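Submitted below is the structure of interest, expressed as structure tokens.
Here is chain A:
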Amino acid sequence: MPRARLLRQRLLTLFLLGLLLLFSPLVLYLEGAGDWLGIPLLYVYLFAVWALIILLAAVIAAWHRD
Partner candidate 1 sequence: MNKRILIIDDEPNIVISLQFLMERAGYLVEVASDGEAGLDLVRAQPPDLIVLDVMMPKLDGFGVLEAIRADSALAGVRVLMLTAKGREAEQRKGLELGADAYMPKPFSTRDLVARVKALLDEDT
Partner candidate 2 sequence: MSGPLIIVLSFAYLGLLFAVAWWADRRADQGRSVVAHPTVYALSLAVYCTAWTFYGSVGRAAESGLGFLTIYLGPTLIALLWGSLALKMVRVAKAERIISIADFIASRYGKSQLLGGLVTIVAVIGVIPYIALQLKAVSWSFTILLDYPVVRMPSAADVPPWADTAFIVALLLAAFTILFGTRHLDASQRYEGLVAAIAFESIVKLTAFLVAGVVLTLWLLGPAHFELAIAADDPRLQPLLQPRVPPFQDWFATSLLAALAVMLLPRQFQVTVVENSDERHLRRALWLFPLYLLLINLFVVPIAIAGLVAFPNGDVDADTFILTLPILLQLPWLALLVFIGGLSAATGMVIVETIALSTMVSNDLVLPLLLRRWRRRSPPADLGRWLLAIRRGAILIILLLGYGYYRLAGEAYELVSIGLVSFVAVAQFAPMVIGGLYWRGGTREGALAGLTAGFLVWMYTLLLPYFAMSGWLPPAFMEAGPGGVQLLAPLALFGFEGWNQVTHGLFWSLAANIGSFLLISSLREPNAVEAAQARIFVDATRHGGAGKAPLWRGSAEIAELMSLAERFLGPERTAAAFADYARRRGVARAQLLPPDAATVYFAETLLSGAIGGASARVMVASVTEEEIIGMDEVLNILDEANEIRAYSHELERKSQALEAATAELRAANLQLQELDRLKDDFMSSVTHELRTPLASIRAFSEILHDDPDLAVEQRQRFIAILVSETERLSRLVNQVLDLAKIESGHADWRNEVVILQETIAQALSTTEQLLRERGIVVTLEQPATPAAVWADRDRLIQVLVNLLANAAKFAPAGDPEVPGQVRVSLAAAGADWRVCVTDNGPGIPEHERELVFEKFRQSASGGNKPLGTGLGLPISRQIIEHLGGRVWAEAAPEKGARLCFDLPAHAPPPA
């Protein structure tokens, strides 16, 4: 069972990281912060964080495959 608990713990950590990256004043820094290849940085940031969370979750889940 400790392995399952470890999985939950890692995902919880990722959850908190996601909260921090998406729902904290960090996001406000990117308002009007210019653009990248013509795309406003705020979009780039949000989608990049989103993708990163999914990627990490996939890596964590794959590590726990039995």
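If you want to know what made the cut, all candidates are chains of the complex that A comes from, given by their letters.
The criterion applied here is as follows: contacts are C-beta pairs under 8 Å (C-beta built on N, C-alpha and C of every residue); 3 or more make two chains touch, one makes a residue touch a chain; residues count from 1.
Remember, it's a predicted structure, so these values are computed and weren't measured experimentally.
Participant: So chain A is shown by itself and the numbered options are 1 or 2; which of them touches it within this complex?
Facilitator: Result for chain A: touching candidate is 2.
Participant: Can you list the chain A residues touching candidate 2 in their complex?
Facilitator: Contact set of chain A toward candidate 2: 1, 4, 7-8, 11-12, 14-15, 18-19, 22-23, 27-28, 31-32, 40, 42-43, 46-47, 50-51, 53-55, 57-58, 61, 64-66.
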